[in-house]
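Supplied in structure tokens, the structure appears directly below.
A protein chain is absent from this complex, but the other protein chains hold their places.
For reference, chains read A and B in written order, and residue numbers begin at 1 within each chain.
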Amino acid sequence: MGKVMLEVKELKTKYVTRFKEDVFAVDGVSLKIEEGKSLGVAGESGCGKSTLALSLMGYYFAPLHYISGDIIIDGNNISGMKPDDVRRKILGTEIAYIPQAAMNALNPTQKIIRFVEDVIHVHDKGMSKKDIYDMAVERFRILGLPPEVLQKHAVELSGGMKQRTVIAISTILSPKVLIADEPSSALDVTSQKMVIKMMRELMEKGFIKSMIFITHELPLLYNVTDDIVVMYAGQIVEKGTAKEMVFDPVHPYSKGLMGSIIVPEEGTRDVQLEAIPGTPPNLKHPPDGCRFAARCKYAKPECKVYEVPEKDFEDGRMYRCIYDVDYLKEVYGRNG
Amino acid sequence: MKHQLKQAFSSSKFVLGFVLFSIMLLLAIFYPIFSPFDPMEMVGSIFYPPGTYVSVSDTVQATYNGFNIDPSEAHLKAALSPENREKMKNWLVRFGGVNEADIDIEDTVALVDLWDAHYSSDNPQEGLLSSEKKSYSRLDKSLAKAKTGIKTALYTENSDGEMEESLIISDRDYVRVNDVANTVTLPLGADNFGADMLTKLTNSIRVSLQIGLVAGLIATLIGLTIGLLAGFLGGLVDNILTFLTNIFTVIPSFVILILIANSVGQAGRGPFVVAMIIGVTAWPWTARSVRSQVISLRNRDHVNLSKLSGHSLPHIILNDILPYVASYVVMALILQVSSGILAEAQLSMLGLGPSTTTTTTLGMMMNWAQQYTAHLSGAWWAFIPVILSVAIISFSLNLMNTGLDQIFNPQLRED
Partner (left out) sequence: MAKELGKSVLKGENITKVFGYGKTRTEAVKQVNFDFHEGEVISIVGESGSGKTTIARMILGLIGITEGTLLFNGQPRDISNGRKKKEYWKNIQAVFQDPFSSFNIFNKIDDLLLDCINMTGGKHKSDKEKFDMMTEACSFVNLKYAELTNKYPFELSGGQMQRLMIARVFLLKPKILIADEPTSMVDACSRATILDMLLKLRDEINMTIIFITHDIGLAYYVSDSVYIMEHGKFVESGPAEDVIIHPQAAYTKRLISDVPKIYGEWDLSTV
């Protein structure tokens, strides 16, 4: 068992809307990532996966607010730190964050090398421009990006190249955790593949020690991460390795999610896709009991009453459902 | 719609603007109703300062009530101007041998006491011109007079046409203001024609708001029509209309305003003609922004779907485009009203405003104040309230616009 890079305990955060209503978007999330491992977060839009990404940074600004819980990076608890300290001491070296539209964050009037200098100077004011340039060229070369990019402006680069450049810049200080929130969703398939390849290289070369990858595209998640957690209504409902989660999901919601995967591979077109009726609950007023109960075809009356705890089973797997694993598997088997 | 109104009133900027505007509007509507004067009536004469005026004749005719109050201090206070106090201080320091620090020129009684103790016209007063010595002696006498109190004799005409003394008025006699039959209150004084400023001002606000509203409605209507047609039809129609709009945009509209206002001639230039002139020159900005909004809407799927449902062009424009730009048009209208009021003020300031003797506008009031050099004679009441009214009206309208903007463009929200 490797060294634990990121440990999150019972993290709760909320949004406060304009009308002063609380939206509990991350409600008691616990997870653990070891060195050299990557974790995928899957779920529908509005399940809280993007909020989880923002919350994990420890960098809270309105309308997002911290409620409770711990975020421990390499033994160092960062929850409750002041935003300014987080920015100076944590972001870049401990945690790097890449949002979906990261490529649009590049100021078009400045050369790419300036952003690298900015990132480094926040943490090390003394480093000379020459050293930074050499360091950036070396890193870009290893990651397969042409070093000439450093002397260009953002407008001269294609969307995929910009996104890869941003990823290279944000990981230049070799952070312990990389949080990537849909880093390739706005790109065409070829650029997406390049981004994925680069993220794998970052992991293999040790430039990042662990990674959290958030996306709604399950085939992508399957190919990128070691483990997958499925989020529903602000909670994690199931956890397991990528293979287990895709081919052997236990929670009824994961089952539906995995059953909706479409890939262009032989034999897949005759499979009946699974559909989950209804919509996720409103997180202003989370329902009692199991949050998925209202949409679950196996739900019984108790589901809507009792809060379901996280249950461990097999080796390192976890799920959150009132039924036993064996019962669920039997039901799935019966329904084909 | 109800929801949007509720949202509008949750914006503090909008509410502040709305309240300010409502105050001005209510003032303009209701004050002239309760005002005793006609706005154009010349009640007084040029630049009477603000205050309550009582009839002198009625005052002396009224019942006198004796008061045991020594009036000398108030008289002294009224008699001693700040310059005279300064003069007294100078004399006391130079010739009376008084320490400068002991003199407080604000304390009338103490000053006069010091003066009485030290002043004497026999003092050699070396270094003073004889005219200066005389002026000090005159000052001394006027102080003595103010202190002793004056008795005034009242003469009335008797039946034979002779004047005969009827009453001696002591300086301790008072008249109750309510007993005076004729009083006139001019809260903001009188303007150059001697008309009551406040009545005239409220009337002007009403007329200016009307001009702004008419000008804004005309400009918005023209701009909206041209913008909708150009944006939705595209192609040749768009090219022609955009060309027309661009021509109107690059020609300084103020010059057109001056030319039109001049060619219409003095006689034909009523307030509503001016409003129309302003309206037909102010539309290009509305047209341009409506056009760009419509172009982005034109390719929205709901418009395509409406076409596929076989709806006619007017139906699509009215049902699928207009509601989406409506909020924007309301904001543009508010700005157009505000700029219409300002344009009228500018035009009138230059003497190109409405030519009329029956009504007034804010711009005309400023024009008159300037022509009668109110600023030189210190008659601040003739122009400051007018300027403030223009400022408050356009400020409130702009505030409402900003408030609405924050509601309709969520990225401008501050939270």
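In the analysis below, a contact is a pair of C-beta atoms (placed from the backbone, for glycine too) under 8 Å apart; a residue touches a chain by one contact, two chains touch by 3 or more.
Everything numeric here is computed off the predicted structure, so don't read it as measured data.
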{"item": "Option touching the unshown chain, where A:131, A:148 or A:274 are the choices", "value": "A:274"}
{"item": "Touch criterion as defined above, residue of B:7, B:84, B:170 or B:306 at the omitted chain", "value": "B:306"}
{"item": "Residues from chain A at the interface with the omitted partner, ascending", "value": "44-45, 188-190, 192-194, 196-197, 200, 216-220, 222-223, 246, 256-257, 259-269, 273-277, 279"}
{"item": "On chain B, residues whose C-beta touches the chain left out of the figure", "value": "300-302, 304-312, 319-320, 323-324"}
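The rule is simple: only the chains that are shown with their structure count from here on.
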{"item": "Interchain centroid distance [CA atoms averaged], chain A/chain B, Å", "value": "62"}
